[in-house]
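One structure, as structure tokens, below. Some questions next.
Only one protein chain is missing from this complex, and each of the others stays in its spot.
Coming up: chain A.
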Amino acid sequence: MAVCVAVIAKENYPLYIRSSPTENELKFHYMVHTSLDVVDEKISAMGKALVDQRELYLGLLYPTEDHKVYPSYLLCRYGYVTNSKVKFVMVVDSSNTALRDNEIRSMFRKLHSSYTDVMCNPFYNPGDRIQSRAFDSMVTSMMVQVC
């Protein structure tokens, strides 16, 4: 179950960021921001090597101890870069179900195709925040997927 989804533009500012409302949002914003450094490293390391476009990586994996009496989450960060250098970062809670590689890939593919749909909207100016309802509902469906 995705806990936070972010779309970051080429210039590294967020086009869309949404986290599950039960948690402190600032914490997730911070996590996404720190994972951008790792994403940039991976991009520059790709260089001339023939690497798959989908850079699927396990970010810093650490359990967060909540102040409340909730069980501690196992939060994994995943990244994905498109040909136009737009980055998707997803934070998932994998303490309940171990999400398989394929599921994460398919979630990113859905994100990519929804983002492409937003781009093709002639009323959308590239570089603006994403305010499309279709995109919102797709992200909502990803966030309450496995509960």
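The definition used in the following text is that contacts are C-beta pairs under 8 Å (C-beta built on N, C-alpha and C of every residue); 3 or more make two chains touch, one makes a residue touch a chain; residues count from 1.
Here is the rule we go by: contacts and distances are computed from a predicted model.
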- Pick from "TATA box-binding protein-associated factor RNA polymerase I subunit B", "GPI ethanolamine phosphate transferase 3, catalytic subunit", "Cytochrome c oxidase subunit 6C" or "Trafficking protein particle complex subunit 6A isoform X3" the UniProt protein name of the chain that isn't shown here. "Trafficking protein particle complex subunit 6A isoform X3"
- Item | From A:Asn24, A:Thr116 or A:Gln131, residue that would touch the chain that is not displayed | A:Thr116
- For chain A, residues touching the missing partner are 10, 46, 48, 50-53, 81-85, 112-113, 115-116, 119-120, 122, 126
